[in-house]
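In this view, the complex is presented without one of its protein chains, the others remaining in place.
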Amino acid sequence: MSLLKVEELSVVFRQRGREDVRAVDGVSFSVAPGETVGLVGESGCGKSVTSLAVMGLLPRRGVLVEGSIAFDGTELLTLPADKLRTLRGRDMAIVFQDPMSSLNPVVPIGVQVTEVLVRHRGLSSGEARAEAAELLRRVGIPDPARRLREYPHQLSGGMRQRALIAAALACSPRLLIADEPTTALDVTIQAQILELLKGLVADTGTALVLITHDLGVVAGMCDTVHVMYSGRIVERASRHELFASPRHPYTAGLLASVPRLDRPRGERLEPIQGSPRDTLPWSRGCAFAPRCRNRVDECARAAPELHGGSHSLRCFNPIEAKAVNR
Amino acid sequence: MSSEPLLSIRGLKVHFPVKKGVLLQRVVGQVRAVDGVDLDVGQGMTYGLVGESGCGKSTLGKAVLRLVEPTAGTVVFDGVDVGAQSPEQTRLLRRHMQMVFQDPFASLDPRQSVESVLTEPLRTHGFTGDGSKRVRELLDIVGLPAGAARRYPHEFSGGQRQRVGIARAIALNPRLIIADEPVSALDVSIQAQIVNLLEDLQEQLGLTYVVVAHDLAVVRHVSDVIGVMYLGALVEESPSDELYAEPLHPYTIALMSAIPIPDPEVEERRQRILLTGDLPSPVNIPPGCRFHTRCPFRQPTRCADEEPGLREARPGRKVACHWVEEIAAGRIRAAASAHDPTATEVGVPVT
């Protein structure tokens, strides 16, 4: 039974005087309790918009959201705003990339964490303070009682991200969405934060949706990986399948274009041609076709459908599957 | 590295005063951004400088071009002491040393057409030939169509802008290029294009690079020698092939183990060494070894009170650590601290 089930989600931004922008275009995925699911892609692929849609955080004006987002059987898209607000924060939480802009700069950390506890769990402010200190300790913030009185700018980037995660965990949410949680951090701090998230999933059975552009992060964290391009999922597989035998030319291209520390040096990188700007609208064909090495005539005529079972992909001319011993 | 290095840095320090007060400002401290660095870069080589944010690597790059004024130390470029030049001489010297910037959106004047961007260095240095021919040539070298000359920066994607930035850097046929995070602002699929371009240019034009970046995988890929910086100083310098295979300094060991590798099989086998705590402020650099406050191999003696110098621990490999031999031989192991970043225990000697 899946905890979150997103079906045929589309998000269209409409703005006066501009063409509509279809940021998310028929995305489906599901997340089970205790599972970590990755949404991977480059800037503008729609991964962040997907997460905002799930959390109901998209602006209402000028944005058209279609499809279905079911959380534990409840349809979120038709849920009244107050019910959604209760659900958000208590049962689902989100952590953003930039911990500085996600925290209120003029309010002490402690207040920002206890606020959630008072509102959603009905704790008294004394209880909430004790609980908040415990949360900060759990996410590895030393001297939590003192930190609670401090303001965001007094904390380092890593500590801020920990504080945000603490606030997100305040109500033991069943679903945590982490949108590029470590992109703004240094690698040694990133390792700490990822370890923290991993521990959380293992200890509490929280379902985690990890949104990132970093294939390395995905390789160490996610059970299932969805690769997005131009608003659609183009490949979906277990991480072992995906990394051992990437079949969509985009996935394979991404993997071939990053240098790897564990490989001998001196191999030339194989970049993907063009830029993410050079896309074809899905209505006319495969969006990746203009940049694709495996392009065939069909690619510019029709959009491929997502097909296949546990390892599914959206491509007319995929790369041969390799045997994966798993 | 044979004969004379093209670039030679000795005892370089860049300190910025920290001022307080509105009307009567007084200096309350020094940000020791670069705090005593020695390094040599051979002709035609690529020297990679890695380290985390705030380690001083970008400042070091700028100090080489004298875009920031060093507090102490010397930078010798091709036998010329850069710091001893007059402002006008420095300006002329810059024709041989160029810079590629991180943010391709910020490093181009939004009001300048590409043609103007590329002819500016030529005009400045009194180039009298056919300017527009040279522009077409430069565009061709960096893989942009000739029509790009008439266009403005905002019409290009990030990768294309970075190509313009690179074309500007090579316009004067420099010998040394300092590339400050040349790909980190770009999409993953574009990074490889720029990395390959930089490699091709090095081969075609015989360039020498100093590549400053936080992404070790990229730096290792392009560099011959890598210097690892921590809080303003080099803690390890090594040929890049050997650095991942056997990192010697505890910071390098932790840094290497922290970098995710896009392969689940590898990720599952790897042992992660998590660092404790946060980077200290460059205003208050810890005494003794500057890394000792976070070092998982820290020992009760020497680390906190004696600053280790950069010394040759292996042929061609320099490390600034008192205990490098013991750590490499496995006689000191990292303290277990994976789930408790508050841990204060020290590295465990194996008895």
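We just call them A and B in the order they show up, numbering each chain from 1.
Going forward, contacts are C-beta pairs under 8 Å (C-beta built on N, C-alpha and C of every residue); 3 or more make two chains touch, one makes a residue touch a chain.
Here, contacts and distances are computed from a predicted model.
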{"item": "Hidden chain of the complex, named as in its UniProt record, picked from \"Aminomethyltransferase\", \"STAS domain-containing protein\", \"Peptide/nickel transport system permease protein\" or \"ABC transmembrane type-1 domain-containing protein\"", "value": "\"Peptide/nickel transport system permease protein\""}
{"item": "Selected residue (touches chain absent from view) among B:Arg26, B:Lys133, B:His154 or B:Arg269", "value": "B:His154"}
{"item": "Residue of B:Val34, B:Val75, B:Met99 or B:Leu144 touching the missing chain in the full complex", "value": "B:Met99"}
{"item": "Options B:Met45, B:Leu65 or B:Cys295, residue touching the unrepresented chain", "value": "B:Leu65"}
{"item": "Hidden-chain contact residue, picked from the options A:Ser43, A:Gln154 or A:Ser283", "value": "A:Ser43"}
{"item": "Residue, one of A:Ser102, A:Gln192 or A:Thr206, that touches the chain absent here", "value": "A:Ser102"}
{"item": "Touching residues on chain B - with respect to the absent chain", "value": "62, 65, 67, 91-92, 94-95, 97-99, 101-103, 106-113, 120-121, 124-125, 151-152, 154-155, 165, 168-169, 171-172"}
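Definition applied: only the chains that are shown with their structure count from here on.
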{"item": "Residues of chain B defined as touching chain A within the complex", "value": "52-53, 157-160, 187-193, 195-196, 199, 214, 216-218, 220-221, 240-241, 244, 254-268, 272, 274-275, 277-279, 338-342"}
{"item": "Interfacial residue positions of chain A with respect to chain B in the complex", "value": "42-43, 140, 142, 156, 158-159, 186-192, 194-195, 199, 213-220, 239-240, 243-244, 253-262, 264-265, 268-273, 275-277, 291"}
